[in-house]
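Note that one protein chain of the assembly has been removed; the remaining protein chains are unaltered in position.
Our next item is chain A:
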Amino acid sequence: MFRYTKRTALREIGLWVLALVFLLPFYFLIAMALKPDSEIYSTSTLAWPQHPSLESFATALNGQGNADIVHGLINSIIMTAGSILGLVLLGALTGYVISRSTRRWSRGVYYLFLVAIVLPTQLGTVPLYIGARTIGLTGSVWGMIVLYTGMLLPLSIFLYAGFFRGLGTEYEEAAAIDGANRTQIFFRIVLPLMSPATGTVAILAGLIVWNDFFTSLIFLGGSENQTLPVSMYFFIGSLVSKWNSIFAIVIISMVPILLFYLFAQKKFIQGFAGGLKG
């Protein structure tokens, strides 16, 4: 009874119109970023630039100190990659041990992680900041990687534990009979089997770390090491209504994540819809 009728076609056209209106902000973003300085106020804000130019991107890439976008970009890449590495390694190891163990403590530890997911992070930031300041971890890229890994570890463990529960033990048993030790079983057999879970963890954690502003503003504030969102914040604060330069920075910050998204959109959407369900 559900057939493609004229009304369905109308619905489809209507949805496309809605989508185009919904994405209108991206048109403003690109049009403004391509305007040379002389056109910011002389042309209508709705119009496409008369002489599109990339000069605003040159301005954006020349920021110094706190507002150094290139430095921020490199730091963001290192932090995101480092945190993903830590979350995959620690998350997989911990999730594996607590979901395979039948002992009672593993159940308690699982709940320890589950509660930590719900625990609001705001309250912990003040003592964490003071602790990190005392041992000199503020303003350091490595300190941020440790911090992000710890903050997102409950989510990572939760996702891995869910996948391990659904995975039979046959492969591990076969490997053990063939004489593999526990370390070999884990790294040669279990971890490769876990690649779907690793993908979900990497996407969710990568997005959260890459887009994070609050944590990096607090822990890196005032230092030379900024992440992309923080250097964007400081640079834009210094550009009063110079919208073409502001939007050049915004585009630079968006391109890496959008490329990833369009390249692996199915995995992204499944990661969000399935990963956060549990």
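Following the convention adopted for this analysis, a residue touches a chain if its C-beta (ideal position, glycine included) is under 8 Å from a C-beta of that chain, and two chains touch if they have at least 3 such contacts; residues count from 1.
By our rule, contacts and distances are computed from a predicted model.
Trainee: Of the options "Phosphoribosylformylglycinamidine synthase subunit PurL", "NADH-quinone oxidoreductase subunit D", "Propionyl-CoA carboxylase alpha chain" or "Sugar ABC transporter permease", which is the UniProt protein name for the chain that has been left out of view?
Mentor: In UniProt, the chain excluded from the picture bears the name "Sugar ABC transporter permease".
Trainee: Sort through A:Leu61, A:Leu93 or A:Leu193 and give me the one touching the missing partner chain.
Mentor: Only one listed residue reaches the unshown chain, and that is A:Leu93.
Trainee: With the full complex in mind, choose from A:Ile78, A:Leu193 or A:Val250 the residue touching the hidden chain.
Mentor: A:Val250
Trainee: Which one, A:Pro52, A:Gly131 or A:Pro192, makes contact with the chain that was left out?
Mentor: Answer from the full complex: A:Gly131 touches the omitted chain.
Trainee: Give me the chain A residues in contact with the hidden chain, please.
Mentor: Against the left-out chain, chain A lists 1-4, 8, 11-12, 14-16, 18-19, 22-23, 25-26, 28-29, 32, 41, 44-46, 90-91, 93-94, 96-98, 100-105, 109, 112-113, 116, 118-120, 122-131, 146-147, 149-151, 153-154, 157, 169, 172-173, 176, 182, 185-186, 207, 210-211, 213-214, 217-218, 221, 229, 232-233, 236, 241, 243, 246-247, 250, 253-254, 257-258, 260-262, 265, 268-269, 272-274, 276-277.
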